[in-house]
Structures are given as C-alpha cells and as structure tokens.
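The complex appears here minus one protein chain, its other protein chains still in place.
Read from first to last, the chains carry the letters A, B and C; within each, the first residue is number 1.
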Amino acid sequence: MSISNLLENWSKFRHTHPVDDKPHDPYKWAMSIDLDACSGCNACSVACYAENNLPVVGKEKYAHGQVMHWMRIEHYWDEDVGEEGGREFPDQGAQFLPMMCQQCEAAPCETVCPVGATNHTEDGLNSQIYNRCIGSRYCSANCPYKVRYFNWFNYPTTDNVWPAEMVQQLNPDVTVRGKGVMEKCTFCVQRLRAAEVTAKSEGRLVHDGEVQTACQQACPTSAISFGNLVDQESRVHRQWRAQQVELDKDKQAKDDHEEPSELRGYRILENMRPYPSVMYLERVRESAI
Amino acid sequence: MKDIREDIAWAKINQDVLKSLENPRKLYWVILFVAIAMLGVALGCEVYQYNVGMGVSNMDNPHMWGLYIASFIFWIGMSHSGTLLSAILHLMHADWRKPIYRFAEAMTTFSLMTAGLFVAVHLGRVWQIYYALPYPNERGAWPNFQSPLLWDAMAIFTYLSSSIIFLYVGMIPDLAICRDRMHEGWRKKLYTLLSLGWEGTDRQWRNFRVTYLTVACFLIPLAVSVHSIVASDFGMSQQPGWHITSFPPYFVAGALYSGCAAIITLFIILRYVFRFEEYMTLPILKKIVRLTFAIAMVWTYLNAVEFASVWYSHDQASKDVLIQKASGTYAPFWWGMIFCGSVVPLTLAFKRIQTNIPVLFAVSLLLNLGMWLERWMIVAPTFSHGIYPWTWDHDQWPSFVQWGMVFGSFGWFTLLFMVFCKVFPSVSMYEVKEMVYHRSQESKRLEETGKFAAAGKGAH
Amino acid sequence: MMDSGFDRRDFLKVMGWSGAAVALSGCGNTSIEDGKETLVSYVEAVDYQIPGVGVYYNSSCAQCDAGCSINGKVREGRVLKLEGNPASAINRGKMCGLGQAGVQHHYNPDRLREPLLRNGGSGETITWEKAYALISEKLKGVSGEEIAFLSGVVSGHLKVLLGNYLSSLGSKNHFVYEALAPGVVRAANKKAYGVEMPRYNISKAKVVLSFGADFLGAWVSPVHFSQQYAQFRKGVDGQRGVLIQVEPKMTLTGANADRWVPIRPGTEGILALGIINALGIATGDIAAAVKGYDKARVSKETGVPPGHIDKIAAILKLRSPSLVLAGGAAEGYAHGSQNAAAINLLNHVLGNVGKTVEASAAVPFPQMAPAKGNTAALKSLNDGLAEGKYKVLFNYAANPVFTAPGAMKFKDNMAKAGFKVAFAHYMDETALQADLVLPLESALEDWGTQVPEYMAEGAQINILQPLMENVHPNTRSIGDILLALLKQSRAEEYKNYEDFYAYLRSALVQNKAALGGHAMDEDAFWNETLTKGIIKLVGTTAALSGKAGISGLKLPAPAEIDEQYPLQLIPSVNISLRDGRHTNQPWLQESPDPLTTIVWDSWMEIHPKKAAELGIVEGDIVEITSRIGSIKTQAYLFPGIHPDAISVPIGQGHEAMGRYAKGYGVNPLKIMDAVFDRETGELAMHETRVKVSKTGQRVIVVKDESAAGAKQIREKIAGRVYTDNVDLTKEV
Partner (left out) sequence: MSQRHLLALYSNFNEAEAVVEELRSTQIKGFDVDKDLIVKSPIEHPEVEEFLGDKPVRVQWFTLGGALMGGLLGFFLISAAQGNFYAQFKGGKPIVPFPPNFVLTYEMFILGGVFITVLGFLICAGLPARRSPLYSANVSEDQIGILVKSDESAANTLKAIFTKHHALEIQEEAGR
C-alpha cells in the first residue's frame, strides 16, 4: 500500500510547495506594515501578550534575554548619530519596526526541525506544533529574523507569571505553553481558523476585514493591515500589488529601476529567499526640513 | 628508545596484556574515582536542568545553542581518530598501529556515546526524544527527514553501531585468548560467551580477514560522512559564520586532529597505568605525534582557507562574524583556539619533544583544549552576531549547569573507557604477535639476502 | 441585547458564578482547591452562556483620562481581552498598550480585597458596615472646613454624587489632583483661544510644530491623536504632513518627527517668538514685540542652529494650515505660562486658529463635565495639611505620597490630618498612610459614566458597565460607597436608590430625551445605551474667543548654569507607566520603553557627549543629587537629549503597591524641587537642577535592544526614504 501510494502520487509528492508551482488557494494570509504610520507605541505588543497568553518573565529573565514577546518593537538610529564625527543628535528621529514571525513561504526554520514540529500550512502560515516540539531549537538557530521564542522555563508554574487571579485572563483559544517548546507569532491563527470555519459553514470565503490579528486590531495608527493575499479585492492584496511586491520573488522587478520611485514596499532579508509574508512600507522623512 | 622486541615471546605478550585486566597501578583507581565524581556533577546539573527548564543553562534568545552542541561536536570529532588508526592505517598496512588501535577504537565508541548524551542534554523536552527516532509509530508522524539533525542522528547511529561491531569483531581472537587464560569466574563466562567459540581455525581466520577489511572499508567513508553531516548542521543554515563551503573537510580535519591529540593523552595514561611500556613504545608514540603534527597543519590550513574565503567574499555578514570573533566578547577564546590549535602543535616538530612524555602529555591536553574551543567558537559567535542586527552583541555566558555538564562528560567518558580497559584487553594481543612475527620474518629475510646490515638496523 | 426588565446584576451574578466554575476547565493552568470548587459539566449549561463562544460588552477604559471606549471579550463569565469600540470617535476601535493592560488591573493579584482599619502598624480587616459607621463617627462634630477630599479626575455621575456628598458635609474642599495634567497649557489656551482644550485637528494640518507635546505617547488623548497622526501622514491635497518636534528630551512623538529639534530646556518660548520674527508675517504690536528676537540671539539662547529656524519658518510659511502645540516640555517652568502663551501666539500668527485649532464640543450638562485635575490643587491641599487644617481627609484615585515632589513633604503633612480614608485598588503609598482603606471594584466591575475632557467629534458620555462579576466579592463600587455615605446624612433624599446602578439608571433614563432617546421607552433606551457603551450628543460648542495678544508676555533670559547643580532634571513620562498608578501591571513593566527599550527599571538618560565629560558609560550607577535629596539609578547614554539635561522616567520606584511594582527603579519626583508656575501656581516639573556623580558600581542594563546600540549596518531592516515630494494619499 505504501509503495504503491508513493508511486501513484509521485508527482504530488515532488511538488515544491508552495512558492513556484502550487499557489495558495483559497487563502494566503499576509500582512503589510506601514512604517511611516508606525509610531512605535508598543500597543501591538501588549495586545499580543493579551491575546496569545504570553508570559511576563520578569526582570531577571529579561536580563538573560529570555523574554517572550512574539511582537517586538525595534528601533534603529542613524548610523552616524552619537559616533565620533557624526551627528550629535538623532534629529531625524528613530525608525521603529514591529518585528514578528514573517511567516516565510520557504521558511528556513521548517526544514531543519528534526521532528517536523514546524510546518507550512495550506493557508500559507508557518505553523508551530507545540506538543510535537522536542526543543532542539534548531529552528531558532536558523531563523534569520530571530523571532522564535523558546520556553526556557515552565512559565505556567513560575511564581508571579500567572497568579491565580490572572489565570482567568488566559485566552482559552490559545494553548499555554509549558517548558521546553518553541513558540512564535502565529498571525493569531485561532482567529483565522474561527473565521475560516464560519465562512465555510456559510458557504463563502472569508471576506476582507472579517478577521483581524490582535496587533492589527489594537494599532492606534492602523499601520498594520492583514488579509488574504489570494483575494484580489483585499486591502493587503491591493497594497502588495500597488507596491509591486510579489510573494515568490527574491528580488522585485521594481528594484532594478535606478530612478527614484514612490514605491515604498519591501520585505526584510528578501535576498536570502525566505519569501516572507510581511511587506513593510518604508518610512518617509521630509527632506525639506 | 626501544621499539617492541621482535623476539619477544608470544606467551609473554599474552601474559603482559592479561595482567592489565587484573592489577593495574593504583592510579587506575584514582582515575576511576575522579571520573565517577565528575559524572556525579553532571548528573546533578542534569537533574536540576530537567526539573527547572533549559533556562538554567543561561541560554537565551538568540543564543539557542551553547556548550552542549559545542561539546557534542567535540566528542563526535574525537571519535574519528579511532577509525583513522583502525581502518585507514589498516588498509595502508601500517603495522605500528597494532598495539594501539584497540584503545583508539574503544575511544571512538565511548566518545560517540558521550556525544549522544549531549544531544539528550541539549533538548528542551528530552522526555519526548523518541519523536526524533524513525520508527513506525501510532502517531502516524515520522521525524522530519529533511533536518540535518536527523541525518546526524542517523549517521551517529550508523557510526556507533558499526564502531561497536568493528571493535567487537576485531577483539574476538583476543577474547578467545582471555577465555583460554582466565581463571574461572564471571569473566571467564563472559569471555566464553563473547568469543563465540573462536579457535583460530583456518576457516575462521580466512573469513575474519576479509570481514575486517570490508568493514574497515565501510568505516572510512562513514567516518568522513559523519563529521560532514555534523558540519552540515551548520553549513546547511544561512547563518553567517556557518554557511561556509569548506566546513565539511574542515570539520573532518578538526575531528582527526582532536582525536589524535586524545590518542596521545590516552596513550600516555594507559602506558603508565597498565604498564604497557613494552608495547606502547616510544617509536609508536613518535609516529602518532608526527601524524598529529601533519593533521594539525592540515587543520591550520583549512582554518586559514575559511578565513580567507570569508575575507575575500562579499558576504559582509560572515565577515562581521569573523571580525567579531577576533575582537569581540569571544576574542580571548578565539585567539586561544588559534594558539592551542596552530601554534602549540609546532612544538611537535622537534625531535626531542616527540618522545618527551611529560611535555607531550601537556601538549596533547592543550591541543584538546584548542579543539574544544574551536567547536565553541564555531557555535557561539554566530548567535551573538547573526544576520539580524537587533539581537547583536547581547551578552551571554554559560551558567555553571552548562560547564558542569561539559566537565562531567569527561568523567563519563573516562569511566567508560577505564572500565573497558580493565575488562577487555586494550592492546590487541594477536595483532602484536602478527606484528612481531612479520617483523622478525622480514629481518630474517633481509639477513638472508645480506641486506640486513645495510638497511635493517637503522630502522629501530 | 437583553430582554427588558431583566436585571443585569442578576445576569452578571449568574455569569460570574459559572465563570468561577468553568474557569477550571478553561486552561491547563488553573489551580484547584480541593473541595472548594465544583466541577460543572457543560451539559448543565448556564443561561446566556454558550461554552466556547465569546460575548462582547461595550464599556469605557479607565486606565487614563482620555476616555476611550472599549469592547470587552467575555468568555464563560471571564473577561479575556479588551478591544477598542469602533463606534467611539475618540479611539475608533483602537487601543493603546496601557488600555490593553486594563485586564491586568482587574485581575491583579495585589488588589485590595477587604476594608482595612489601621491597627498600629498593620491593617485589621473589618466589615463594610463597621467602616461606614467609623466614617460617620469620625465626621461627627467636624465642620465642613475641616474635611478635605482629594481625588483624581472625576466626571459624570460620580462627580455629581461626590459633589452632593461634600455639600452634605458642608465642605467645599474638593481637591482634584492630576500629577501630569497640562494645567499651564489649559490656562494659556483659555487666554489665547477662550477654551481650555480646543480641538487640535492634526489630520487637517500640513505641518505640525510641537513644543514638547508628546501627543503620540502620553499627552491628553494619545490614541485619538495617533489616528489623526496617521491621517496627517497620509496628507491633505497630496501633501504628506510634516512633523517638527522641539524639546530637550526626545519623546515618542519626537522620535517620529521629520525633524527633531533639541532645545536648551526652558527656552521654548524664545524660539516661538524667534520663529514669529523669522516668519515676518506678524503685524502691529506683535511684530514690534518680537523684533528683538532675531535669529542670532534666538539661536544663541536656545541652542537651535539659525539654519533650523529658517527652515522651520520657511516650511510653516509654505504649507498652510499648520498646527503649533505646546506640551509638557514647554510648560514645566516657572515661566511656563509665558512659554505656552508665546507658542499659542504662533498659532494666531499663522492663522491656524479656527482652522486646525477648533472649538471643542462640550457635554450640555456642566455638572457632569470633568473636574480637571492639576497640581496647584495639591499645593493648596498640602499647605492646608501642613497647617493642620483638616481633621478628615478622603483620598480617591490619586497617590500623592508617590507623585508629590519631595520638596512638598506630603507624607509628613498628611500625617497631620486626623483621620485619613483612602478608597483604593492597591495598598499604594498613600493608602499605606491612611487610617481606613476601602477596597474598590475595578473599572471592569463597576458602573459609571465618564465625560472625557478632550472631545474628538461632538460630545459623548461614556458608559462604564461591569464586564463580569467581582473578582473579589468584598470590593465595592466608589459610587456605591459614596451613596452609602450620602445616605448617612440624607437618607430620605436617596432612599429610592438601592445602589449606584439604580441612581445611574434613573438619572440617565430621566434625561433620555436630552440624551437622544426621546422616542424610546425607558428600558429600550437603557438597553440601547448599555449596548452602545457611548451616548453621543450634539453638544454645545463654545466659540473660540481668545485673541492674539502679546501684552504681558515677558520671557526671561535662559537660566544661568548653576555651578553646583549644572544639569536640568527632566522627569519624563513613560507612555505606559504615566504617573505610576499602573506600575503593578506586569505587561506594562515588560513593555519596553520605546526609545531605550529598558524594562522593569528606571534609568537616567544622558547625552553621550555629557557622559564622556563625566566619565559615565552605560550601566554605571549614578547618584543624581538635587537640593532636596538624591536618587541612584543606572545611566543610559541617549543621544536624544540636550547635553544640559538628564532625564529619569516617572512611574517606577514604588515602595508599596504590589509585587510587580515594589522595589523596581527609583522615583525622580522624590528629589523634585517645589517650584511653581508664576501665573497659574502649577508645579513646574522641569525646574529641578541636579548634579550627577558616579558611584563606582556598574550593572548590565536590562533592555531589549542589542548592546551594539540598535543600528542597522548591513541589511535593509527598517527602510526609509528622504523626499519632499511624495503623495501617500494615492496609496492603498
């Protein structure tokens, strides 16, 4: 049975999923983040803590780099600020960057997991199966963005992480992870699944705006948009198209043009070919001032 | 500087080696006790880490891997020289390997077993380690065959089982000697069982010879593949400092290097503890030392090639990692590695040092230290200076748990090794006999043809 | 949403009860006390509850005073997560991190659970009846003059009830204290525009010039301003909005500016006048008055390069309308009012008044309008306490022992009051000094109405309703408490109101015609109100009446460098910790400060140049000494601060309050001088001068950014384009 199945479905098993010959259908969840709008206020990060049962690790573990923020706000200063011979002040501000799992289409983390605990889903997510994970941490070692977080301790039983009262706040739709497993941003998969199931039971597809990620929902400047990249009408699809960013390219056609353009869309570390599902829009700074 | 006497009585060979199974020097017991104590430290650390979580090792994001993986590579690497001595030199008919290959082969086996433990120690959920084993299971989920870690597991399993088989098969004639010579008791029963009724008949010897040669032929590519696969754990990733073309040969050279250094250390210890002065002779030591020197230079070259190719490439990320290795937090260790791995072996070029046991002992320990540092310097700096700048230069220092585990692994290895040497003949008796027989035949032949005076004498 | 006549309290009780039971099965992380809880099968489901399906209730956020409306997700009787209510004009479905953490206030393990009476050094648990009786007893024979009620911002029906209670006691001593209130700006606005808080229409402006107003971070109504900011960046007429921020210490808004202009602390007004001069469009006495503020002088006094002044003037002239804001960094001086007046004058000169500075709507019930807090109130209370004027002191929603400047010695003065009652959520520093501490319900358990000070569009009354049953059964609503106390003297008047809920309902229902429900019957109106969580009103709009006057505007020359205390201390406002009342919410403690990414601690920001001068490196523990005292904290080298200033965030350094707050960091207010604005009497937050010395200790700063200092060196991580011509309105 097994060999015959193998031979009969050989071509199916030899598909390179999914970047070239097998496009996603009917869903491909993707995001775009407008860095010009992002003010770096951290609301998304806190919303993520609330939605996804992230433990607060405390000062000591934070100092050890064991923090669990799936969504972190990074800021970058201009290189010459504060350097010798450089500018004295960062007088063009900081550059904030919300960074979470980029849900790569060809994720470097997926192939290296020895037990297959992280896989690609049909709707284009990079999934993490907590109870399959044995904690080899190879995925994180191989993640170019370093957005995977490991449960170094058993947070549910750690003092002051979730005291008895705070347990009641935990989202029952999301697992509370025990020690020794890897975790990361899921694009709020619990919300996606609920929306997909509802849509399916009503015999339709999820329409744009029906489902929001927690970070998107909270973002005070609406810098984050999220949706189905397959859906031609979705805001995300229109944004990607308008910015001429294509999912399965490691270099966008527009990047070859020399002349300055108004297109701001780019993906981080695109040249390493992870084909991330998050497009960022460059921050704009006025040159007249 | 005397080599093994060609006219040594074969009965004396048996007698001397079998004596090692019964009354070693007192130092043996001291070593055994220390090894057990060291192992106890590691056990304590593991119990603590198992109960509290991996966090007690001070690993963090992004430092996902630490000393465990470094030591894992170290121990895997150490195993390679056993194969070098038993298989490669066997194919080349280098007869001087014969008195020492047995313990080298045992070293292979036990260092692989030590390396395997580090895999378990490293896992966040070691109690689920069976998820990584490829066996038909009710979960319907197989491990991910695409993961270099699984290749690792497979390669190590193949290597370990083949090494054990090779060690055992090669030991059967000696086990028969033990069976014949040992007084009654559990040992006799053990040897009787293990020697499989070996009587040295012509049919047995004939098949034995072919089998030994065939397995040796398999072991050589296997050994190379094992460390290449360990190299691919790193080479297959996209991380700067790991994604380097020369990694597989570099790893293999490093493996042989650290193995040879370990052989020198163990040679000196065994020679003293089991009174093997007559078999583990200085000319043999000298040959190993020269071999080590040669491999050290190969390793140095490959190291230089790695630096050069990184330097010459346009891969700025890899370049940064290299610069950071030489000037960042890890600089003392990185330079320590260069010193121990490339400068210290230069002393081995001096004839007087090649047979100076105390100096060699110290040098071999330094080489081993250098090679351990090398593994650490492969693993750690990439984590603190990867592609993504947000996580750069975040300080991380392994906790006592990690150090304790590394410390204890030496105890575990020593314990296994020392027990082995006490239970099984660590010098191959039948092969030493073969060696002296062939040598005496050769000198006889030379004498007969009158060339003895011209060529033979100088050899010893 | 609900059948009419259904009693919501009962409904919630049912939900709450089942919530406690079902919570057991909800997550894998529940502790079960043997024999105390019952395993309830989902087969016996409770009415109005579908296991696994969340219900949503609208309410209002009480984490700060901006008045955002929230939408709480409730599952199995437990509130899980707060989202913004999209119907609110203020936050339009959005939430800040501080608001999200409201659930952590609600479920906080350190909340007070029982009324406590001081018994020597410790608290003794008493019953509510005893507590009320005690208050009644202590008030006996005390004249209204001798009673003081200190509170934070109160509005809506609670404010009405509180007013009634005070009048029943014959007291007029209601002190509304808000540690971080824009008190000076309100006064200056009143003068310049005729209203204390006009509506700043950021989205309409093409240029925003902000003098230290951290409107994206912690100023007035940050979530609302953030949305406006996003629109402003998209631009009007194809012209992307340009933000210029002038302040000595970079705030979150400063970090988002196109040009951040570091200025010598206290000279903001001089720069404003300098810009007016550079604009050259002012006429009459204004032109005459600013004549002296030529570029060379302004540049010398403010430290802003002349080129910048030109550029700012040019862009303001070119792109209209613009908006000029005066914020915390400009007002925190003895001459703060002058600074704010000069800055507001700029709006007049640029013709922004009426365009981007608009009249704001107000709720047509003045008695419900918020009692605005300020720091002048604290001063007069403190003076009164020092004189021993007050025999009974009530405290609600303020923590002056923590937030009052050290120079005021508030704690010592408070001890002089005879009997101190604190209505509190936590055993915070002030509650710790009280004689009687009464535990309050959280905002997610309480009923109430809220009138935001800053109205976005039209006027609105926010409804506060319980999202779940009390986590701690013996906590009470502040409304219920005030009603109970009120009944002590005016039982007859209030006998119809069983509790605050009844009072609130009848008050709103009686006015339903004025509240847009004239066509509905009472229950329908009430249900509609609760469903929406907001009552939107047309509101009254007070026309802007102020005029551009320069009379009385006198800016002092920049202060001389004090040899002994050469640095200016800027107690900065952290966007999530604010005045420190939320420090015990662990999400906020672990939410990195956006600019330094430091968590769980205080730090001193110092410019690298100054630090090099003093030999300070990152992580050095430094001692910051003012005339009042000294604090020790870690140094963080931060290029976004003027070299003459150092900055320590407010909010840390709690000595009480709870496990997540106590013992972390230091409180810079402890070493603050009591200097006041000359006109308004508001506390001048930035007038403390300090010296900094190393202690020799060094720590590793606990922060999220890399030690390399968060610079992208190789790859394009956070992209940025420079352009003066981009049309973002065309984008999707």
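FYI, a residue touches a chain if its C-beta (ideal position, glycine included) is under 8 Å from a C-beta of that chain, and two chains touch if they have at least 3 such contacts.
Please read all numbers here as calculations on a predicted model, not as lab measurements.
Though it is not drawn, the left-out chain touches A, B in the full complex. Considering B:V47, B:A120 or B:A141, the position touching the chain not shown turns out to be B:A141 (whole complex). Contact with the chain that does not appear here is found for just one residue of A:N126, A:N151, A:T186 or A:T213, A:N126. For the chain missing from the display, the contacting residue among B:R5, B:R187, B:R290 or B:K433 is B:K433, taking the whole complex into account. Here the missing chain is touched by one residue of A:T111, A:T158 or A:S234, and it is A:T111.
Check B:V30, B:V47 or B:V210 against the missing chain and you find that the one touching it is B:V210. Residues of subunit B that touch the chain left out of the display are 9-11, 14, 134, 140-142, 144-147, 150-151, 154-155, 157-158, 161-162, 165-166, 169, 172-173, 176-177, 179-181, 196-211, 214-215, 218-219, 221-222, 225, 229, 232, 430-431, 433-434, 437. Mapped onto subunit A, contacts with the missing chain fall at residues 1-3, 5-6, 9-10, 12-19, 104-107, 110-111, 116, 119-122, 126, 273, 275.
Just so it is clear, only the chains that are shown with their structure count from here on.
The chain pair with more C-beta contacts between its two chains, of B-C and A-B, is A-B.
Put simply, the C-alpha centre of subunit B and that of subunit C have 66 angstrom between them. Between subunit A and subunit B the centroid-to-centroid distance comes to 43 Å (mean Cα coordinates, whole Å). For subunit A, residues touching at least two other chains, in rising order: 67, 72, 74, 76, 269. Under the contact definition stated at the top, the residues of subunit B that touch 2 or more other chains are 387-391, 394. Those residues of subunit C that touch subunit B in the complex are listed here as 700, 705-708, 710-715, 717. The touching residues of subunit B, when paired with subunit A in their complex, are 52-55, 58-65, 122-126, 128-129, 131-132, 141-144, 146-150, 153, 233, 236-239, 383, 386-391, 394, 396. Chain contact summary for the complex, subunit B toward subunit C: residues 316-317, 320, 387-395.
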